Each structure stands twice: as structure tokens, then as C-alpha cells.
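Yeah, one chain of the complex is gone here, protein chain that is, but the others are all in their spots.
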Amino acid sequence: MGLDVNWAVRWLTRSAQAMADHRVELIDLDRPIGDSDHGENMDRGFRAVMDKLAESPPETPAAALKLTAMTLMSKVGGAAGPLYGTAFLRASTALGDLADVDAATLVAALRAARDGIVARGKAETGDKTMVDAWTPAVEAAAAAAGDGGDGDVHTVLLAAAEAAEAGAVSTDPMLARKGRASYLGERSIGHRDPGAVSSALILRAAAGAAE
Amino acid sequence: MGLDVNWAVRWLTRSAQAMADHRVELIDLDRPIGDSDHGENMDRGFRAVMDKLAESPPETPAAALKLTAMTLMSKVGGAAGPLYGTAFLRASTALGDLADVDAATLVAALRAARDGIVARGKAETGDKTMVDAWTPAVEAAAAAAGDGGDGDVHTVLLAAAEAAEAGAVSTDPMLARKGRASYLGERSIGHRDPGAVSSALILRAAAGAAE
Amino acid sequence: MKKLINDPRAVVDESVEGFGLAHADLVTVFADPNYIVRKDAPVAGKVGLVSGGGSGHEPLHGGYVGVGMLDAAVPGAVFTSPTPDQILPATLAVNSGAGVVHIVKNYTGDVLNFETAAELAQAEGVEVRTVLVNDDVAVQDSLYTAGRRGVGGTVLVEKIAGAAAERGDSLDAVAAIGDRVNQNVRSMGVALTACTVPHAGVPSFELEENEIEIGIGIHGEPGRHRIPMENADGITDRLLDPVVSDLGVASGDQVLLFVNGMGGTPLSELYIVYRRAAQVLAGKGVTVARSLVGNYITSLEMQGCSITVLRLDEEMTELWDAPVHTPALRWGV
Partner (left out) sequence: MKKLINDPRAVVDESVEGFGLAHADLVTVFADPNYIVRKDAPVAGKVGLVSGGGSGHEPLHGGYVGVGMLDAAVPGAVFTSPTPDQILPATLAVNSGAGVVHIVKNYTGDVLNFETAAELAQAEGVEVRTVLVNDDVAVQDSLYTAGRRGVGGTVLVEKIAGAAAERGDSLDAVAAIGDRVNQNVRSMGVALTACTVPHAGVPSFELEENEIEIGIGIHGEPGRHRIPMENADGITDRLLDPVVSDLGVASGDQVLLFVNGMGGTPLSELYIVYRRAAQVLAGKGVTVARSLVGNYITSLEMQGCSITVLRLDEEMTELWDAPVHTPALRWGV
């Protein structure tokens, strides 16, 4: 089974639910090393995505992601808005007008998303940002898709989600070099990056939607 | 023994000591029904009085009280500054150029002080102000001085101090009608008036200085 | 108590000294006794305007010394009215021969100290008139009490009387316009938190996390009553209603709406209060012809605000608009 537009809508719906459920947790993660707004920003953004999805139901997975990109770009603000906006926009482009996404295209889309974040934010792995969730996620997804790219999409998404979660945890001991946490220098050590956590939540939602 | 200039200086010195010792207490009394400054104001004023006494030692009791009046007027501010300033000024005038003050003159001076406070502040007994310390003090002093006004000055001052202390306590259940506490209406009930307490301290200092 | 201060007893002296350094183009600051005088005082032929009171309400009064407003300000200790030995030299310094108006907030201490200073000035041949400001509707007005306090309205009295003096009005005329402003202005305030007087070191009153004080003054004194926390619109209504009804503002009236911060409340919140107050007034058919929003008469770091409404006439509006150039209020220059 490939991933169709219904999967995409379920993914975004589950993402919105995750942002609402984890709003306070993401704010709390952003407090010691940031400005206490990440959960509020993501929740506001994904609530707007839900409104847009209801207003104009998309016809393809790519359309769903493009709508998400534009909405996050215009409703989230901060660092996360443009970064997630770019990620969803690039992923959308990678999907073209396919009605059903196979594992190979899925991996390409995830990679495009990650590359978009890196292109905008200039962060490298180890800088304690959402990149530290996305890069291992892309690698795990590629491995799960197999050399021929013909793996099971659910397995691919599960691998991505798990790797992203581990990636988020891996930010704990890092010294931040990008984003607001970098202002803290040494004091950023010992805290988890909120954007890496929200990234893992979004990828976990993608896997859940493919069950 | 009458009350000479040494008594006056001892009185003012003991008053200054009392204001320093009770500074925090007077601030604390002024907090719930005023603006938390009475102890600070009185302490500042009497420290200045001590400086002035050292600078230009007075020759008569009246001179000591006049110097006190002018110093309090220029250093205390608020309601207490002009009220105590007037009290000491009128008392000074009542003493004339006597080197030794007898009981009758003492009572006259205390009465003049009280009348000065009433003339300036327009408060009546029961309005929850320093007048509620001064009026019973003057009455008790007059009674102790006897009809001929030939009582013992120390006894007269002790009577005044005790009556002032009781007068201060009597302000507890009063509803304030003058000064800052009046803004509180009913909520002023149950608190002791700070100016009545500082008045009792000053009269107690006068008695102590005459021991 | 955490404050950007050195010795708590030097707070006023050092603050006034810093003020003098920062605004040396506009004012001259005298120390011991403390008073602040307009750079070019006395202005020939002009009535002098002097105000003052306890410190802790900055920018009041020192911030309003300059062209078109006060000629001198006299800062007392924190929340303690100044003394005659400060008020007198300030009065003499701004007297050009045209006389001096004292603008006095109605507190026992302020009234008594200015009264004495006025007597002393008069004894030196200076004509003095006193404008008493008592605009706080939170306080009962009665012959048998200390009467209403002077709060937010003071800023408006100082601006408008200052403009009248600047255009050359006589001593009596300046005092009369000051009185007219006072008669047409009412205020009421709320505290979300208490302030801490530096020399006292502990908050002036205790408020629970969900309580606010309605009807506070500007000296950290408690208000009239304490209520559970409400939203901004609800609080605004509680302040505005008594102001409007006491002043008797009616449809067709033109007013100046002044939302004042007590010192610790963000400007953004003051605009939320302003929004509601403007909407309510509009709903009553009242035109908000002028407005002022910000920290203009404060109570140290207290969180809260006051709402002041001034019923305008043509002359008051013209005088409000007249040029003013002071550290804290400036336009037209």
C-alpha cells in the first residue's frame, strides 16, 4: 500500500493533535534555552493547517503538504515557521503530482525536507537543532527503504520516527551553536532541543497515519 | 528640680534614640494604613536634630525646641514634619526664655504643642491621628501638675507619657478620618496610628530625660 | 527587594543627580535641598509654576519641568512630601515678578508643606496661588476627611496650566485654568502587585496570586477593596464606570482619555485597557478627542494602571495641544 492524500490528511491531523497535546511540554523545553514559545507557535500553526484543510481539501499528498507549508510559513513565525515551511514545501515538490507515494519517493521527500531546513538554517548535525532529528531520520528511512527503494512505507516511516526520537534525545548533551539556545553557550548543555522534539512528533504522526 | 536645657537636650537625644530603635516598627505600623514611611521620616528628622544640636548647642530649653522645630520642618516632610514642627515651635514659644521650666509652664507648653497640631491638621479626638495621643497626654499632665500647677515635673511627664501610650492604643478600633489612613475607610479599623505611637515615644523620652 | 539602587537613603539624591545629567539642556538640578528648575527660569513676565511631592512617581514631577509646563519641581523622599525649605527656594527661583502657582496634590503632608512654603514666599513678597488636585474617585470626598487624593489628573493640570502660563496668562488666570482642569477630571486606579519602598524593604501590601486591589493611590497605600483577579475588560469597566459617573460625562462630550501605568505594567497591556475604555466611551456617545497612554505618574515598580478622564472644552484642548518641551512630555517643539 502506498501513501495517498488520505494518509497525508491523517498525518497532518495527527500532527496537529500532537502539537496540542505537547504544547506545554514544548513550551517548557523552550524555556530554559529559548523564549518559551515553541509549543505555542507549533500549536497555532497546526490549528491553522486544520482550518485550511477543512476549507480547501487537497487532492494529492503534495497539495496537502504545500498547503501545510504555506500555512506554517504564515502562522508560525519565529525560527520554526520558515524552517518547517521550507521543509514541507520541498517535500511537496519532491512528491510531484503522485496520487500514491512509494518508499523511494517518500525517502526522497524526507531528504528534501531535511535539505530545505539545512539550506535555510545553515545548521550542521551536532548544533543542537531540529537537524539533529531530521538527519538520522532520513538515514534510517533510506536504510529501511532498502537499496531498491521498495520497502514498506509504514516501516520506513516507523524507522524515521524512531531515529528522530533518538536524535532528539541526542541533543541533550550538545552545546548549541545555532538558534536562540546558542546565546547560552555552555549553559545550553543538558537541555533537549524543542525543535528536535517537535520534529520527532511530526514524524511519529506520519508513521501513525500509515498504520 | 525644674527642667533645664540639659533636660531638653537629653529629651531630644532620647527621642532620636527612640526613633532609631522604633524605625522599623513605625514603618510597619504605617504600612497597612499608610505609605510605609513614618519611621523613616522620624528617624531622618531626629538624626538631623542631633546634628544641629551638636553644631549649635542651645542655651535654653526653648532654643532647643525651636531648633528641633525648624529641623523637623525641613527634614521630615510628609504630614508628620509640619505637625511636629508646629508642635515644637509652639511649645518653644510657650517656654519663653526660662532657664528652668516648672510644672505649670510645662503643661502650658504641652497644651500649646497639641493646639498647634490641631490648628495645622484640623483633626479632632477620635479621628485616629497623633491628636489621640496628645489630647489625653495634655489632660493627664494638667491633672498631675495639680490646680496650682506646682506638681513635680517628672510626675507630670510620666503622666503625659502614660496617657499618650494609652491614647495610641485607643486608636486601634477607630475609623480614620484624617491623614492617609482615611482613604481606607472601614479598612483602617483594627490598626494603630503610627503618629500616635511616635508621639507617645517622644513623650516617654521627655519623662525619661527628667528622671 | 531587588532594585537598581545603591544606598536606599541616597535613592532620591542619586536619581535626581542622574536626571540632571541626562537633561542638562532643559533643567538645572539643585542638591541639598533638592529641587529642579527650568534652565531659563525665571522667564521674564511669565507666571512661575511649581509642583512637587514625594518621589517614586517618576516621571512626575521632575520630568515635566520645561517649556510649556512646570518651572520647578520639588522631589521629597520616596512617597513623602517635600519640605518648605525645598519648596521655598524653588518658588523664589521661578518668580519673575508675575507670581507663582503651586500645584499641590491633595495629601495632608503635601498641603501642609506647600502651605508653609507659600506663607514664607509671600513673606518675601512673592504672590502665590495654590491649585489643589483631588481627582481620585476611589476616595470619599467629605469635609470631615482628608478628601480625595490627587492622582492622574495632576499631569493634565500641570500641562494645561503650564501652557496657560507660557502664553502669558496672569497669576489668577493660570490658577483658574488649573482649577478648571481639576474640576473636570476624575481618576481611579488598580494594583495587580504592590510596590516596595526602598527604605522599608518589604512590599507595601500583600496580594495573593489571584487578587487585585481596586482604588489604590500612588503611594503603595492599599486601595478601597480587594477582589479576585479579572480580565482586562472587566477591570477597565470597574475603573471607568465610577470615573464617568462621578464626572457626569454625557453623550456629545469631548474628553481626553489617559491610561496610566503604575510603573511595572507593560505598555502593551495599557493599550489593551485603552482599547476597552475607548470602546465603552464611544458606546456612550462620548468623543475621545485626545489621548495619553504610558507611565506618567507611577508608584515605583507597582503593576497596575489608572484611568483618567478629562472633560475638554475648546480652551483646554488648545492648551493641551500647545507646545511642550520637557524630559517626559514633548510636542510642538
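Labels for the chains are A, B and C, by order of writing; each one numbers its residues from 1.
What we mean here is this: a residue touches a chain if its C-beta (ideal position, glycine included) is under 8 Å from a C-beta of that chain, and two chains touch if they have at least 3 such contacts.
Since this is a predicted model, take the numbers as computed values, not measurements.
By the touch rule given at the top, the unshown chain touches A, C in the complete complex. When the whole complex is considered, the residue among A:83, A:140 or A:174 that touches the unshown chain is A:83. Within chain A, the residues in touch with the undisplayed chain are 27, 31-37, 40-41, 44, 73-83, 120-121, 177-180, 182-185, 187. With the whole complex as reference, residues 2-7, 11-12, 14-19, 21-23, 55-56, 58-59, 63, 192-193, 209-210, 212, 229, 231-233, 235, 263-276, 278, 288, 291, 293, 295, 298, 300-301, 303-305, 325, 330-333 of chain C touch the missing chain.
The rule is short, and it goes like this: only the chains that are shown with their structure count from here on.
The innermost chain, defined by the distance from its C-alpha mean to the mean of all protein C-alpha atoms, is C. Farthest chain from chain A (centres taken as the mean of C-alpha atoms): B. Distance between chain centres (mean CA atoms), chain A to chain C: 55 Å.
Per-chain Cα centroids separate chain B from chain C by 32 Å. Our note on geometry: chain A versus chain B, Cα centroid distance of 76 Å, whole angstroms. Within chain A, contacts with two or more other chains are made by no residue at all.
For chain C, residues touching at least two other chains: there are none.
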